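Report on the structure given below.
Omission of a single protein chain aside, the complex is shown with its protein chains in their original locations.
On to chain A.
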Amino acid sequence: MAADTLFQRITDYAHRADPYPLFAELREHRVARQEDGSYLVGTYHEIEALLHDPRVSSDRRNRTAPDETEAGDAGLPPAFIGLDDPEHHRLRNLAMRSFGPPHTPGRINAMHGEISRIVKDLLAGLEGKKRIDIVDDFAYPLPVTVICRLLGVPIEDEPRFRQWSDAIVTGIDPNPKEDPAERQRAAAEARKTMALYLGDLAEKRREHPSDDMLSAFAAGDDTDGRLTPLEIMATSVLLLIAGHETTVNLITNGMLTLLRHPDQLARLRSDPTLMPRAVEELLRYEPPVQMLPQRTPLADIEVAGVTIPKGAPLILMLASGNRDPERFHDPDRFDPLREDIQHLGFGSGIHSCFGAPLARLEAQIALNALLQHLDTPRLPEDPPPYRRSPVLRGPRHLLVERG
């Protein structure tokens, strides 16, 4: 039996709970060519440089070997995360208009009170329970409720789009050992169904606009142009998935990390003002988005002495860069007071995370509230069971007992 490649081992579920030794191995190679012709980059400065390199495309259609993901997606254009400038810029800007600066600078901060209320309601539901699942009882429902309010999606429909979302996330999972065709067909199907659902909602908002993003997409001002109905679908699918598949992991990874560091947990509980910095450290130490699997060079690019050929699959291992000892002092130590903390948790460059301000705010409020709510929490199972995905990595369940 041939030995597994490094990437096969990284994506192997057996290593999901602790991929960091594999990342250390990856950093020794700096740039690691895999048998299938893809390239892995795991060192901080090299990743940073590639994220700002205008010759690195995010559009899978630029790969030399055709990518099956696109084939199943007939009828729906890629969302802006999978496009390059200038098209990416146009779409991202139109989407950003109802979310952040310059048009809507106060939108996210204004949600502080609402997020706190949702958190309070969720915690009230846990009164009296001795054993809770941080994921199902808290970390999942919070971001879903928030993104639904923000987008204007009825929360009652959650079971429906949770299914679609699962299928879509499974579709992007790289697993070099398995034929992806069936997963990707299912993902494309789910994406189409979700798109039609969201397009339908947007159409209703055009008639009866409300204070949400779908209304803004459908009926907003068109001084800088506007999204077409297909673009509204592609964009809102992206926002709905990105808005809840990532923050759940940020909160859960955060809670798990704190439970493993009781002294730090105690310190943060006694001083909630430290939480914003602790969340930054969590984004470095256990980033919810572990890798960017869909980059492609548009020219031969030299990275650390290796030429990555035009059109090759290029995978940027953000979680590995975040633990690079050439960049961070004592990188495997979780230090919520760390000052030098310019992490790659939200990526960087033109695709740097659109929802970062919202994710930060949700995680800060959520973790502070959990610490105040749970006295003497215990972790009955470590490591907890993980979700399948090596890209969006986090526990599937996180059981906590309180004394």
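Throughout what follows, a residue touches a chain if its C-beta (ideal position, glycine included) is under 8 Å from a C-beta of that chain, and two chains touch if they have at least 3 such contacts; residues count from 1.
One rule holds in what follows: contacts and distances are computed from a predicted model.
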| item | value |
| --- | --- |
| Absent chain [UniProt protein name; select from "Branched-chain amino acid ABC transporter permease", "Helix-turn-helix transcriptional regulator", "FAD-binding protein" or "FAD-dependent oxidoreductase"] | "FAD-dependent oxidoreductase" |
| Of A:11, A:57 or A:165, the one touching the omitted chain in the full complex | A:57 |
| Which of A:16, A:97, A:191 or A:327 contacts the chain that the document leaves out | A:327 |
| Contact residue for the chain not shown (choose from A:48, A:212, A:231 or A:335) | A:48 |
| Residues of chain A in contact with the chain not shown | 45, 48-49, 52-57, 59, 84-86, 89, 297-299, 310, 326-327, 349-350, 352 |
